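Below: one structure in structure tokens.
For this depiction, one protein chain was excluded, whereas all remaining protein chains were kept in their positions.
Letters A, B and C name the chains as they come in the text, with residue numbers starting at 1 for each one.
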Amino acid sequence: MAHRKKSKEAALCCEQTIRVRFSEVDSMQVVWHGEYMRYFEDGREEFGRRYRGLGYDDIARSGFLAPVVDATLQFKRPLRMNDEAVIETRYIDSEAAKICFEYTIRRSSDGEISATGTTMQVFVDQNYELCLLQPEFFSEWRNRWIK
Amino acid sequence: MAHRKKSKEAALCCEQTIRVRFSEVDSMQVVWHGEYMRYFEDGREEFGRRYRGLGYDDIARSGFLAPVVDATLQFKRPLRMNDEAVIETRYIDSEAAKICFEYTIRRSSDGEISATGTTMQVFVDQNYELCLLQPEFFSEWRNRWIK
Amino acid sequence: MAHRKKSKEAALCCEQTIRVRFSEVDSMQVVWHGEYMRYFEDGREEFGRRYRGLGYDDIARSGFLAPVVDATLQFKRPLRMNDEAVIETRYIDSEAAKICFEYTIRRSSDGEISATGTTMQVFVDQNYELCLLQPEFFSEWRNRWIK
Partner (left out) sequence: MAHRKKSKEAALCCEQTIRVRFSEVDSMQVVWHGEYMRYFEDGREEFGRRYRGLGYDDIARSGFLAPVVDATLQFKRPLRMNDEAVIETRYIDSEAAKICFEYTIRRSSDGEISATGTTMQVFVDQNYELCLLQPEFFSEWRNRWIK
């Protein structure tokens, strides 16, 4: 993924505790692997609330959308019914017109890693045309939180 | 539910075959009960294609939305991994400004009823204000298919 | 629904606060109606934690399953992206071999009711055979919490 600026952005990270729901567990008695895309999104939404200005609402109000264009997931250990887990969401800064996150999901009971992953989002305008440059609202967000 | 007009609407019915997906099966090895709301919606969408003019797209193009305001579900026998089932969707006509359906889901292998249910939709405009009278496009749809 | 014993069971109620997730919102910009089945289940799971002994795990350990056999949902006002809501789950006691709940979901910001509903669960054994009498663990649970 993107080259990292080893400065302030190390701090751009948030944690959120979730509990496995019955409907997320599959017939193998573990959380269905597809649910982790939702956990990652939960992490991003929490990040957007913690670091004001990068939530779906904020982006939409600025006239843009930020669809996920790339995702990777590595599953280490299954989560099971009633498990609690912590979603750690880390922002990876770059000069490009995109938003990159890394995720680590750990089982609360013992801290063991359940899954890791990444997502990359780009900016599109209301006509779904790709933005090649960082939208102004995003530059301002970076100025506020990164630089 | 609504009083039925015992005329032409008996014919307003469609069937759709679906196959249980792995992600729909819960840890009890049966289709999670919440998935049936999706099956009912699959049935309504198929109905909208079969009886042109009542799909989500058609309704939206006419300037309305038709949110579900009431649903009932009765679960008779579980569906399991790889089962095929038939969703039967029956339109229940009424003079009111609403759309009512009844559903029967049968396992294909033996015709046994897996679940039954009903939904009622009302019409709201773009401001989410309730329509007390049938929108014109819906009256026309009824003229075309019912009367 | 079941005749209510107007005694202690009025107290058998729990509340849980949830926040609408992006993936729960449909193209009409409101929570997809099918998600409320999940909210109800969230409520039941919280209830099972609050009133020890009635969670999926407890039931399974006792050698039974408690599938939902009937559900009703009434949708009053839509929930939207980022809304917080409170799921109130009320146990409705009966002498029959079933578990009945009523639900009320309120938007946190103004207390307005978003949806109400009911579920009924029966007991089946490991062969999915219906239990006509209350399983012993359930009688004990009722003795502990109701009587």
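Here is the rule we go by: contacts are C-beta pairs under 8 Å (C-beta built on N, C-alpha and C of every residue); 3 or more make two chains touch, one makes a residue touch a chain.
A quick note: this is a predicted structure, and the numbers were derived from the prediction, not measured.
Novice: From the list A:70, A:95, A:125 or A:140, which touches the chain that is not on show?
Specialist: A:70
Novice: For chain C, which residues reach the chain that was dropped from this view?
Specialist: Chain C touches the chain not shown through residues 22-23, 25-27, 29, 32, 34, 81.
Novice: Footprint of the hidden chain on chain B, which residues?
Specialist: 21-23, 38, 41-42, 45, 55-57, 81-82
Novice: Identify the residues of chain A touching the omitted chain, counting contacts across the whole complex.
Specialist: On the chain A side, contact with the omitted chain comes from 28, 30, 33-34, 37-38, 41, 65, 67-76, 78, 128.
By definition in this document, only the chains that are shown with their structure count from here on.
Novice: Have a look and report which chain pair racks up the highest count of C-beta pairs in contact.
Specialist: Looking across every pairing, the one with the most contacts is B-C.
Novice: Distance-wise, how many Å sit between the C-alpha centres of chain A and chain B, to the nearest whole number?
Specialist: Roughly 36 Å separates the two chain centres.
Novice: In whole angstrom, what separates the CA-based centres of chain A and chain C?
Specialist: Whole-Å distance between the two chain centres: 31.
Novice: Where the centres are mean C-alpha positions, what is the separation of chain B from chain C, in Å?
Specialist: The answer is 24 Å.
Novice: Hey, what residues on chain B touch two or more of the other chains?
Specialist: In chain B, 34 touch at least two other chains.
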